[in-house]
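Down below is the structure, laid out as structure tokens.
With one protein chain withheld, the remaining protein chains of the complex are depicted in position.
On to chain A.
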Amino acid sequence: MRRLLAGLLAVLVLAGCTARPADRPAPAALAGGAATLPGPVPADLALRPPPGDAPAAPAFTGGLTDGTPLTAARLWADRPVVFTFFSSWCTTCADRQDALSELARRHRDRVVFVGVAGADQADELQDYLRTHRVEYPVVVDEQQTVWRSYAVREPPAVVLVAKGGALLRGWPGGLDAAALEQRLGELVLAGSG
């Protein structure tokens, strides 16, 4: 009987050691990490056909802010993708980011926004993403290899890729949200341009 009680006690103690106390919050997900990846494509998504002579967008795989790998071609396999090249220290990026974040929310799952952060510090990047409510995936491009593959020399820059991977347009110097929304209507979203 004593052995049985000792065993029960040991199990209870171990359970107490491994369970998370009810008042301790779960660690917050990093902004720009896996939790921001898009959901299924809406069934009613209607797209314009890309021009036949458009070049292929450079394919890449990069790590998100939480290390989750992101393969660009998997995203553009079933919907258009907007790449926003930026840095947390970029003043023009910050000036436009709130409206771009809102535009991305409005088009969530229909057009995927992906941030590509270069020449940045992890803590400053997180501050930027939270301050500007960036709720889409963000690739950390520390050595600017993705930047270079898209000929981005400084932030901001925006690139639009059609479903299937055709490189539609790039805007060195970036675009504000209103101009980008107009371009999305003209170039990819059927019935809205």
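The definition used in the following text is that a contact is a pair of C-beta atoms (placed from the backbone, for glycine too) under 8 Å apart; a residue touches a chain by one contact, two chains touch by 3 or more; residues count from 1.
Basically, contacts and distances are computed from a predicted model.
Chemist: Between "Lipoprotein", "Beta-galactosidase", "MBOAT family protein" or "Cytochrome c oxidase subunit II", choose the name on the UniProt record of the chain that's been left out.
Modeler: The record for the missing subunit names the protein "Lipoprotein".
Chemist: Which of these touches the unseen chain: A:A54, A:A73 or A:A119?
Modeler: A:A119
Chemist: So which bits of chain A touch the chain we can't see?
Modeler: Answer for chain A: residues 87, 89-92, 118-119, 124, 144, 153-155, 172-173 touch the chain left out.
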